[in-house]
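A single protein chain has been removed from this complex, and every other one stays in its place.
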Amino acid sequence: MQTQILERMESEVRTYSRSFPVVFTQARNARLTDEQGREYIDFLAGAGTLNYGHNNPYIKQALVDYLASDGIVHGLDFWTAAKRDYLETLEELILKPRGLDYKVHFPGPTGTNAVEAAIRLARVAKGRHNIVTFTNGFHGVTMGALATTGNRKFREATGGIPTQGASFLPFDGYMGEHIDTLDYFEKLLGDKSGGLDVPAAVIIETVQGEGGINVAGLEWLKRLESICHAHDILLIADDIQAGCGRTGKFFSFEHADVVPDIVTNSKSLSGFGLPFAHVLMRPELDKWKPGQYNGTFRGFNLAFTTAAATMRKYWSDDTFERDVQRKGRVVADRFQAIAAWISEQGIEASERGRGLMRGIDVGSGEVADKITHKAFENGLIIETSGQDGEVVKCLCPLTITDEDLLEGLDILETSVKQALS
Amino acid sequence: MQTQILERMESEVRTYSRSFPVVFTQARNARLTDEQGREYIDFLAGAGTLNYGHNNPYIKQALVDYLASDGIVHGLDFWTAAKRDYLETLEELILKPRGLDYKVHFPGPTGTNAVEAAIRLARVAKGRHNIVTFTNGFHGVTMGALATTGNRKFREATGGIPTQGASFLPFDGYMGEHIDTLDYFEKLLGDKSGGLDVPAAVIIETVQGEGGINVAGLEWLKRLESICHAHDILLIADDIQAGCGRTGKFFSFEHADVVPDIVTNSKSLSGFGLPFAHVLMRPELDKWKPGQYNGTFRGFNLAFTTAAATMRKYWSDDTFERDVQRKGRVVADRFQAIAAWISEQGIEASERGRGLMRGIDVGSGEVADKITHKAFENGLIIETSGQDGEVVKCLCPLTITDEDLLEGLDILETSVKQALS
Amino acid sequence: MQTQILERMESEVRTYSRSFPVVFTQARNARLTDEQGREYIDFLAGAGTLNYGHNNPYIKQALVDYLASDGIVHGLDFWTAAKRDYLETLEELILKPRGLDYKVHFPGPTGTNAVEAAIRLARVAKGRHNIVTFTNGFHGVTMGALATTGNRKFREATGGIPTQGASFLPFDGYMGEHIDTLDYFEKLLGDKSGGLDVPAAVIIETVQGEGGINVAGLEWLKRLESICHAHDILLIADDIQAGCGRTGKFFSFEHADVVPDIVTNSKSLSGFGLPFAHVLMRPELDKWKPGQYNGTFRGFNLAFTTAAATMRKYWSDDTFERDVQRKGRVVADRFQAIAAWISEQGIEASERGRGLMRGIDVGSGEVADKITHKAFENGLIIETSGQDGEVVKCLCPLTITDEDLLEGLDILETSVKQALS
Partner (left out) sequence: MQTQILERMESEVRTYSRSFPVVFTQARNARLTDEQGREYIDFLAGAGTLNYGHNNPYIKQALVDYLASDGIVHGLDFWTAAKRDYLETLEELILKPRGLDYKVHFPGPTGTNAVEAAIRLARVAKGRHNIVTFTNGFHGVTMGALATTGNRKFREATGGIPTQGASFLPFDGYMGEHIDTLDYFEKLLGDKSGGLDVPAAVIIETVQGEGGINVAGLEWLKRLESICHAHDILLIADDIQAGCGRTGKFFSFEHADVVPDIVTNSKSLSGFGLPFAHVLMRPELDKWKPGQYNGTFRGFNLAFTTAAATMRKYWSDDTFERDVQRKGRVVADRFQAIAAWISEQGIEASERGRGLMRGIDVGSGEVADKITHKAFENGLIIETSGQDGEVVKCLCPLTITDEDLLEGLDILETSVKQALS
């Protein structure tokens, strides 16, 4: 395995190749193969980008067919047949069945682009600059999005430009189970000298991925929506990691029966790992003037094609949703058992999550790292999240076979026991 | 041609579908086909993203082969065989022959991501926050990059967050032909109360694409490099639009024999219209700590694959370069003639550009629009650029056949005459 | 009473002349006289600027003597005999007896200047940009200070420049009596993705004047100091309103036995209503280089003179302190009785404060305004504070005679009864 050129030429900023220092060559659904021919079960799945697995054959076929037809690959924001098909499919299979009415903005093919566009639109629409975001939230690292992202690692690496335009408030549960953090938000909103500039919008992940699989309660989310309505504040659901079926519904906010004003999707939206993102907005919020937000890759037609294929394959009825929910329960049960075992060893641990977005909080990054390193040795790719990396996080493909899921869970259990014994 | 859903569901932010209100279905090299079967010659080429044409068969084959092999499509920043191949190819075919020594950062697959990463790195490396940028520069619209972009359209649509961290200086020629704008820069650098915070870096397009095909003189660029060296300021070449062969060299700064400290590439870097970008930096500038800048799509393996294929096909020797330069002269000659004809009609016009990045300045967006609308009617897709859209801009595929190039130029000439008679 | 020119020529920004629309001509200690010859008892005292009363004869004599001697009035930051005398007196009578060791910066003669200098110094000294400030805090309105001030009235009138560099946290008691808000602060400090940039300093008023006479508990303050020490964060006491004896000690933080790293004083510092301010800092924090912060009036010698006289007169022993504390109890008792009466009328009211910085919270600005308007009719000048102006606030001169104090309190009680019956 030749890695010198990778070590020499790639910037020190690289991360995953430090945890998993092998050269990967092939992948299919939940299995990755490295250059030595070793297979790994993938509980990382591109940090939630590969909900439908690696090289999903159905989606790949749509892609290859499109390429064979000499369809438009790149067309800025031209109208293309692929874009039209995407919009139609999105409307028919995703929005209409959920009673949602949104217009669509393609701001560039990454999550951070979508967040920049979403918060900028909210500011323009409301004539206010402030965005409320939450502790442990992650919404991207370009400067606009970074203002809403809590991680010091990024915030301290701007080279002397403080972020601006966002206020952090405590996420659900942040101050302990007996304190409803929305009381604080509501008090600040009503306080003329509390220091909270009246926000244009609140941006929230219903389940915080990078922040540590922190799950906002359904009633808390519903109350958040009410507060926003009462104060004429827009609600932005950043569903980049939690969306596209990850929590057991297409949109993660469906569980709470909340209707955001603006939604961002990316990661698994293309279904195939292609860069892609869109912003959904209530039609009356579409205050953009032509060309006020642009980007070269804002109409990536291969992604339109695979995304539409994905929706047709998995979102025509609720079969897939129910399957994800079922697997989520499998993981939850097993994680609870593992957490219980860890706690018995004197390390307080607990399971949490929604759908197939699940984690075990083991209290420290050091412990979590031991587990994931051992798991990698044992053939399982799994990462940590949370402010200190204290949560072992499972984001396996939603399409994982039951066999692979169980094998992965077995490896994890074994690894935990090896690591902590 | 059914466009209702496109008009109804896509945000008002859309632009190109206003100028070219047809639904495109297919494309090959320099020709686009719409749903009615009508063909267009493409002098836009994804605003410089399709230097190697639409659906370039050689590159497509590499892509299809990779897909067939179940290669990794998305792997965050995993080491993959495709990434390794890309780095090797970049080093062997591009960097080494040019005597360049750079490390590589994949910051996310868009130009604005690359610019955000580049300027942030410069700030961190130099411990200063300011970035000097130039009048009519365009470097992206996410908040960090936007600070260096001159267009009011974007700058006024931030919803109340002023950009920060950049100072604009006059580009070469901005103050008239008898004023060397670098005199002003140099005076400000030496002035302790001139208001210019000592910059970490200067960011420049050697030929400004969106800004109106403004061409920096080669001596001016060389002097800019000297000034940067003398004042310990980094020089960032934003070669997103002008790079990848557009000006007749792989890097546009090769013409001036300048060696930037940091380079950004995107647009045509993948060779196939796939979202992709990298930042090149002198090795000693690689001050990133692991994970300080990230993004989900920072390792898009399909783009590694097509980019490497592109380099092998077009950049193994200087054949392609020379061909681009030859075509550039063809366009230049024809544009001069057209400009002369326009001037004869009483509308002062002039040609400018470098390589196949060329334009005719007709003095006003109104006149330019008349021409490009007429061209579209006549089967040529060509756009305008410049602060008022006053420059008719040719960014045809570098791989365009001579027949298509001449036909496109004929159509343009005809359209000019129809529009302005 | 001729007021036309005042109404015509003075900006609409004027405030107090709206509540008290008379032209004042004379004043002595706690009594003001208007042009009609009507006298008012003054429970406002220049919002805490006239702790030693209007035209205090002892201080005035020092001022007049200095003027008679042709002493330096204005000398930028020249060394003058008056400045030296001020520093000696400050050290001997104020700092040494309290075991404090500070260097002194004269940043310009207003509170907001002092706050700008204090937070800038803290940033420079710690190499971090963030300042933690508290809900309902008021620290001035120039842009640097404004970032730490909570009032929307000011924050929304910047004309499109968001403040930056400060994070608001809940003041003591803000989330109800059972929640220690410092738990939240401490959690955020330890959280790598909580969104709180590690602060250079915390700035706090121990009793918030403009914010509504919110009194920080002494143990809470002590814990705040501990947290700052544990995390290498500077503690800035903004004692502009609460200092100079207002709470019954020269510095308000003496009650809590806290030693701030930096202290700001202004308002009553000159003793005579002259513009004056200083910043005190622990000597090792004096990271200023010559001239890095300046201002034309940073050495106002008349204020040095009156301030030194004031210290000699009132701060040579603890007689004055004890008298202020005694009067504070008189006001507290009477305010409690008034609050109890108001509560009996069905309007929940309560007394709070420390020393002679006291208020009655009547729950709404509307009720409070009724009371203060009636008080004005009855010959008492008293204002409201708090986010909604819901607190009737007494800041009478500390030198008020017992007769005037009691008469003022009688007028207030009568006015309350007239207003709310």
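Think of it as A, B and C in the order they're written, each chain with its own count starting at 1.
Going forward, a residue touches a chain if its C-beta (ideal position, glycine included) is under 8 Å from a C-beta of that chain, and two chains touch if they have at least 3 such contacts.
Computed from a predicted model, the values in this text were never measured in an experiment.
Screening C:72, C:338 or C:392 against the full complex identifies C:72 as the residue touching the chain left out.
Within the complete assembly, C:302 is the residue of C:93, C:302, C:331 or C:349 that touches the hidden chain. For chain C, the residues in touch with the chain missing from this view are 2-3, 5-6, 8-18, 20-28, 32, 35, 44, 46-47, 49-50, 54-55, 60, 63-64, 67, 69-81, 83-84, 87-88, 90-91, 103-106, 108-113, 116, 119-129, 140-145, 147, 153-154, 157-161, 164-165, 200, 240, 266-267, 272-275, 279, 281, 286-297, 300, 302. Even with one chain removed from view, chain A keeps its contact list with that chain: residues 160-162. Across the interface with the omitted chain, chain B contributes residues 129-130, 133-138, 149-153, 155-156, 162, 164-165, 167-168, 170, 174-175, 179, 183-184, 187-188, 191-198, 210-211, 386-388.
Keep this in mind: only the chains that are shown with their structure count from here on.
Look at where the CA atoms of chain A average out and do the same for chain B: the two points lie 31 Å apart.
As a whole-number value, the distance joining the C-alpha centres of chain A and chain C reads 48 Å. Multi-chain contact residues of chain A (touching two or more other chains) are listed as 129, 153, 164-165.
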